[in-house]
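Quick one: the structure is below, and I'll ask about it shortly.
Missing here: one protein chain of the complex. Every other protein chain is in place.
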Amino acid sequence: MTAKPKIVVGLGTCGIAAGGREIYNAIEKALTENNIDAELTQTGCIGACENEVLVDIAKPGQPRISYGKVTEEKIGEVVTNHLLHDKIDREFALGKIGEGELSAEYDDLPYFFTDLPFYEKQVRLCLRNCGFINPEKIDEYVERDGYQALKQVITEMKPEEVVEVIKSSGLRGRGGGGFSTGMKWQFTMNAVGDKKYVVCNADEGDPGAFMDRSILEGDPHSVMEGMAIAGYAVGADEGYIYCRAEYPLAVNRLKMAIEQAKEKNFLGDNIFGTDFSFNLKVKEGAGAFVCGEETALLMSIEGKRGMPRPRPPFPANEGLFGKPTCLNNVETFANVPVVILDGPEKFASIGTEGSKGTKVFALTGSINRTGLAEVPMGITLEEVVYDVAGGIIDDGKFKAVQAGGPSGGCIPEDLLHLPIDYDSLTEAGAMMGSGGLVVMGEDTCMVDIARYFLSFTQIESCGKCTPCREGTKRMLEILERIVAGEGKPDDIEKLKTLGEAISATALCGLGQTAPNPVLTTLRYFQEEYEQHIFDKRCVAGICVDLMFYLIDAELCNGCGRCRKACPVSAISGDKKEVHVIDKETCIKCGVCVEKCKQEAISLQS
Amino acid sequence: MTKVNVTINGQPVEAEAGMTILEAAQLAGIDVPTFCYDPQLFGAGACRICVVEVENARNLPASCVTPIWEGMVINTESEKVVQARKANLSLLLANHPLDCLTCEKSGECKLQDYCYKYGVTESDFVGDVKDFPLEESNPFFERDMNKCILCGKCVQVCHEINGAGAIDYAFRGFASTISPAFGEPVENSPCVFCGMCTDICPVGALTPKLSKFKGRAWEINKVKTICPYCGTGCAIDLHVKGNEVVGASGNREGLANKGHVCVKGHYGWDFIHSPDRLTKPLIKKDGKFEEASWEEALSLVADKFKAAGAEGLAGLSSARCTNEDNYLFQKLLRVMGSNSVDHCARL
Partner (left out) sequence: MKAENDLNYAAIDNIYDTWKSQKGALIPMLQEMQEEFGYLPRTALEYLAKKLHQPISQIYGVCTFYSQFHLKPRGKHIIRVCQGTACHVRGIAKIATALEEELEVPVGDTTEDLLFTYESVACVGCCGLAPVMMIDDVTYGRLNAAAVPDILKKYEGGEGNDS
């Protein structure tokens, strides 16, 4: 413990967006004005996005107190109260972390990680340092056993032993496919080549996913350490981190971390005085979702159009610049130091038969607690939605959870008991994907959601193979027709046949999984499609083309404002009499709603 | 070579290790449809029309890029495969002009052939279609990118075989097209108009201009010959309708060129039926050329050689001659006593 009080501001992208920099400056100002000698520092995302901006304050000998949703106006007061008067502002305090003396009046303050419902069921392996260390200071990583796994591996183990450890841990790729990491490493280790590469896929492009970004921003060294260990195991001396350019903070912190690691000789030549050398470069993406597909990613690093190529040959044999390449994603690499330090048995003790360890999920949508949660494999979707995420906003009713982003699918309520692992999600028609979980309530239209995801993949299709290029376009057109109220009776059949054909024949993972959001919503919510097509109704009240404006006869006082305002004269009614809207003429501009003082007009499905 | 045993459509096939499913099928005389495959090019696996069903495989792999393994059980025309191919063709048709009545490619168009084979008469899908202007500003071929199915073979030929690199994929997804840089017409690109792209195009997107409306595929007789333009000896096919040459293309059996051609061999055949072509010798009399017999003409040449004597005689040979021709030519000159021999290619 430092002798000085320490103040830590959460400055991940979310924290900054919520005004973290301003809070940081306000704290600095408060400290100067009050002559307080304290260490002010920053950290990455701790996961509780809903509570941004987060500020932690720790006095020597006392537990660290986490404050959430702090405001620029109040933060100065919070800091001075805490540091000068030992007063904890209960308006903002979320909980305490660690032990220490604290006035008895705060005994009821919950422990952050064990008492707060958001954290209670979490097991933080990958995110072990996120929210604790300053990602821009390598010493803080080293203090928490950083680079110890690398040291152990390269000074005490043979490459084959490392591969064996990873294999026996049961670690599977966290990027979506779920292929055994140890097997991948073994193939690359056994591949013949004068030069080999390690590549980290940090092209996290799924809408609704930000796990990798948070890890890179909050704990870049854990990923780099994992890559160096992979490099030693497979016999590579060079690595690339392919990070999407939309993550400027992650890119900067990575570059900074690489420089610092080089200075400490955790990267570079003769690491820990051994013969092992390993260098890392960051490559920024240029805006193409398909580059998250491994062969497209390699094409992109080579300076080409990111168009996937057929496998085999697999990257383990012919990867970057034609050389054997070990390619894993951010979360997978971040797990590696944990597996080495804790031992594969301990890692394998978490999770289910087929899926070991934890998975980080980005929880978004209509839930009370959005954020980043790391949960053990095998936890049920129900626990995640209700216990971790706190259920649906405003006590709403759950409708579906979308798992796996544009490649995944929508899982309905009666499958909420499903344990989260690779195989059960795939069986349900969704997939683990990279870990986006979007929770949807009753007011979500499943046809519209399917249309939304398909519009995403359709734009991001590289255009190389026919099924994906032409097929996603046609599926999207059908869905657009349906939500516009122009669906045709054979559209459902067409969507199914075409979706299955695309899944079976597309060249890469993007195309093969693109129909999933449509196929799963058809599987679990076909009646909603039918309502749109046959009854021209959208029960969720989302598809505007299927809705109409209605004047509530009880509330209307016949003032005539709406009638005068209507640009197409669709409203009629005598003065002081109830008005009516002619559905045929109405263009659904909504002006009448704005004009009505009685709040008598609403959109109906 | 190690042998690998597979079963294709119930028929046992002994193929070589490293072969693709497509190659093994071809070996067994089983026809699998392809658009983007060409034995001279890298396997792109792009068009997905060659998908087949493999026992215990999750998806339908593309046969052109999937290697065989021992005991593999393959079905090239299963119901699933046929459904997938129909869907693929239907998707292509939805974005392809159906002007087969006047399309130059009709009769040798793979899209047409496969739609015929699988009974796809019209597309199941209606929606946006490509709308590119027809590019006909160069003298050699037309580019109708609305007919392009993006198999990518023209790009590969242009970069890997010719080396000009005039065209490439541009944009992405549904907006993808094949284009010279900045969407310029090909004549403003490094294109050398070898026209190999028109030979390899499986549909009517790239068609030779000189042959337009000159004959249908089924009316044309391809006659193998050697290109007359230079000494390389490229084998070409002259496309003959009736007694008229209406086109030319590279012949893949040519030992010197394996089907590769240049602009001259490909498009320089229109002199054959030109009314301006000399068919009889002409002798200039009183400042005017007059037709003469071969005997007259050759006698005149012989007389002039004699009059000039060895010192007054020089020979200029042509690049259109083979090495053997040129050897004989210099021999002839030397026998006649002259050492003044040269060749047009040196100028």
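Read from first to last, the chains carry the letters A and B; within each, the first residue is number 1.
By our rule, contacts are C-beta pairs under 8 Å (C-beta built on N, C-alpha and C of every residue); 3 or more make two chains touch, one makes a residue touch a chain.
Everything numeric here is computed off the predicted structure, so don't read it as measured data.
Chemist: Shown chains touched by the missing chain?
Modeler: A, B
Chemist: Please pick, from A:Glu50, A:Glu77 or A:Glu480, the residue that touches the omitted chain in the full complex.
Modeler: Residue touching the absent chain, from the options given: A:Glu50.
Chemist: Can you say which of A:Phe113, A:Phe272 or A:Tyr452 touches the chain missing from this structure?
Modeler: A:Tyr452
Chemist: Pick from A:Ser169, A:Asn335, A:Thr364 or A:Thr521: which residue touches the chain that isn't shown?
Modeler: Once the missing chain is taken into account, the touching residue is A:Thr364.
Chemist: Among A:Lys283, A:Arg309, A:Lys359 or A:His579, which residue is in contact with the omitted chain in the full complex?
Modeler: Per the contact definition at the top, the residue touching the missing chain is A:Lys283.
Chemist: Return the single residue from B:Ala44, B:Cys148 or B:Ala166 that touches the missing chain.
Modeler: From the options B:Ala44, B:Cys148 or B:Ala166, the contact with the absent chain belongs to B:Ala166.
Chemist: Touching the hidden chain in the full complex, which residues of chain A are there? Just list them.
Modeler: Within chain A, the residues touching the omitted chain are 13-14, 16-18, 49-50, 52, 204-210, 213, 245-248, 281, 283-289, 300-307, 321, 362, 364-366, 370-371, 402, 405, 436, 438, 440, 444, 452-453, 456, 460, 462.
Chemist: For chain B, which positions touch the chain that isn't shown here?
Modeler: Those residues of chain B that touch the unshown chain are 159, 164-172, 179-182, 189-190.
The working rule: only the chains that are shown with their structure count from here on.
Chemist: How many angstrom lie between the centres of chain A and chain B, each centre taken as the mean Cα position?
Modeler: Averaging C-alpha atoms per chain gives centres 50 Å apart.
Chemist: Can you check the complex and tell me which residues of chain A touch chain B?
Modeler: That would be residues 288, 305, 307, 309-310, 312, 458-467, 469-474, 477-478, 494, 497-498, 501-507, 512 of chain A.
Chemist: Touching chain A in the complex: which residues of chain B?
Modeler: 43-49, 51, 59-60, 62, 65-67, 80, 83-84, 87-88, 91-92, 94-95, 124-128, 149-150, 152, 169, 171-176
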